[in-house]
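Partial view: only certain chains, each at its native spot in the assembly.
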Amino acid sequence: MVRNIAVETLSETPLNRQKLELAERKCIGHPDSLADGIAEAVSQALSRAYLDECGAVLHHNTDQGEIVAGESLPRFGGGVVTRPMYVLLTGRATKTFDGVTVPTDAIALEAARNYLSETLEYLNMNKDVIVDCRMGAGSSDLRDVFRACEEKHLPHANDTSFGVGHAPFSDLETVILAVSEHLDGVYRPKNPIIGTDIKIMGLRQEEEMNLTLCVPMIDRFCADMNDYIEAVTKVGEEVHRVASGITDRKVTVDINTGDNYEKEDAIFLTVTGTSAEMGDDGSVGRGNRANGLITPHRPMSMEATSGKNPINHIGKIYNLLSTEMAQQCAQEIDGIEDLYIRLLSQIGRPIDQPLIAGAQFVAAKGADEAAISRGIEEIIDAGLENITSITERVIRGEMKTF
Amino acid sequence: MVRNIAVETLSETPLNRQKLELAERKCIGHPDSLADGIAEAVSQALSRAYLDECGAVLHHNTDQGEIVAGESLPRFGGGVVTRPMYVLLTGRATKTFDGVTVPTDAIALEAARNYLSETLEYLNMNKDVIVDCRMGAGSSDLRDVFRACEEKHLPHANDTSFGVGHAPFSDLETVILAVSEHLDGVYRPKNPIIGTDIKIMGLRQEEEMNLTLCVPMIDRFCADMNDYIEAVTKVGEEVHRVASGITDRKVTVDINTGDNYEKEDAIFLTVTGTSAEMGDDGSVGRGNRANGLITPHRPMSMEATSGKNPINHIGKIYNLLSTEMAQQCAQEIDGIEDLYIRLLSQIGRPIDQPLIAGAQFVAAKGADEAAISRGIEEIIDAGLENITSITERVIRGEMKTF
């Protein structure tokens, strides 16, 4: 069956050359990111358990859940969490199938606790967090849809929904992602004082780029206010260095602009490196989109990608696939300045047959628009043909969802 | 102090004339909308209580919370909810101030229960729902920011964040909002069979518009499958009629496309009119944006508007204000085909002084772009000047947040 793919050109200025651009990333320890990470860890653990026990991934969606902040008393030299964070796992998962009982609640609990323990090194898993679980068993009609797909056909869309992706990344987006990766992968291992709940807000006005970061400092590595100020200064310089190495634009960096150095309790000092310890709740799907960014100048989907089942949930699969296809187009096809791919499902259709796959691109001056269109269409068609590889890579933990 | 307002033109095709457009609305009984509505009801109730007891709105944010779906057995003629829905109220609120204790938990509980009771007529408040509360008391630094604003200055931004609004609505957006309003305000009062958890997914391809609706039917008003089919047909015809009266484009309507009329449990039959009774969780901030829509072709903010404090929370105030100002511009200034307004705060700045207020517009052919620019700038400046009116109207319940 021929797929319904529509490619059109956009006659607009590519975002990277517009006067104003905003973008944001909530790094791995942000309460919303924690919620996303837990949701996805639970879904992956369930998927693997289903494969082991039943030979198929059964219906589940764990794309919900809430982190209720605790209370803490950070202090120079090391403070305490006084009221544990509370993490509620919800969603639903098939508990029995063909006589086999899958211990879904226990699996979810373990996956969530392990994820927290890996992500928040200074969180005492015995004292500082309560993980609770109220997962349900799912509505029967959704299970019906799923059952169909086991009979060797492609899964059918669980919902009428859509996914959106774009490429290439603008300068600002590239810088934000690179700074995030650098802080997590390179800087923190040598400077454990910086916590993981970093928020990077980027603003570009013409050729000037400002990065405003909130960077929690971990109190046990911070003997006094001088240490704190030094850490703030140092991370600011590092961010500036990394960002300036990527873009030719002028970069300014602000760290923890709300601080008041006169008061120990008016700086961003934490016990565990996340504000979830003392005041900021988190929810699945409230933070980064599937590409790791929040981009208010770009089309976005409101669907939470994390935690949805990777078999037939459009809100997950189409967001991941459209993002990946857009990036592939931008890499392989010359002359694309901006590209948006949207995949719209209709409940009950096979997932490789969206109701419509629409692409819109801004061509570089002088580029062969017809050739670009053909190239995009081919990549989309091939991407849909091969859509189940998304499922497989999600289960293997190879795809980022936030 | 002069405000930093930047207006620029966009040389792009207005969305309404592009080939492809998607938009969506989750109506009032959708689990995500319920979560939003509860969050906002709680914030309004707290704000009023703070004003009564302390003469000022104290710090609070209740823009979190989770609805964990129950389980139900809908049956023709009337079924039952077998496992109650579970609603968790979280967020934080100042509990004591200047010797006065405000019963925040009790207020939140009452506001949430009242909201549910008003919104879901067929939900038995004694049997079908559990409302739980784990609200905290807030982090001290956020309270500091707030204290400053009591000294007759304007409140200072609680965060580095932004709000986005657009106008005018496209044909598709206008139709979706009108259908939603008609079903809630006109059709349901005469046809109580339709539940409130309606989802409207709109797709426009050039001059053809398709509306795909999920409409839950309430089992007590539905004696058998014939009743159900009749109700589906009838609501479809009504939606078609209303939509066709608004747009000149060709409209097609699909209702409950996932139904299988062979099986009573494979149709969208419910006891209470919301899928939260049996399988779909809901979260604050996962559904409609402040303008009531999800618009993946438009810039959007990820911030939940509902439940945030209306005093200094940028994620609420700037989303509401930018939406309102954009609509005012579109109404009062000739020649605007598309307009986007973005307000970016920096933590600690007075809320009437955003770091930048940026507007981008697409002018109608032949329009006076300079005049439009001036007009937009004036409206934005006046809007910011008068920003605290947003707060007041929010507290009086006069502004929709989802």
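As written, the chain order gives the labels A and B, with residue 1 at the start of each chain.
Please note the rule applied: contacts are C-beta pairs under 8 Å (C-beta built on N, C-alpha and C of every residue); 3 or more make two chains touch, one makes a residue touch a chain.
These figures come from a predicted structure and were not determined experimentally.
Of 4 total copies in the complete assembly of this structure file, 2 are presented in place.
The rule is short, and it goes like this: only the chains that are shown with their structure count from here on.
Centre-to-centre spacing of chain A and chain B amounts to 23 Å, using the average Cα coordinate of each chain. Partner chain A is touched in their complex by these residues of chain B: 6, 8, 10-13, 18-20, 22, 64-66, 68-71, 83, 86, 88, 90-92, 134, 136-142, 144-145, 160-162, 164, 199, 201, 203, 205, 212, 214, 257-258, 260, 263, 265-268, 275, 278-287, 289, 294, 296-302, 304, 342, 344, 346-348, 355-356, 358, 360.
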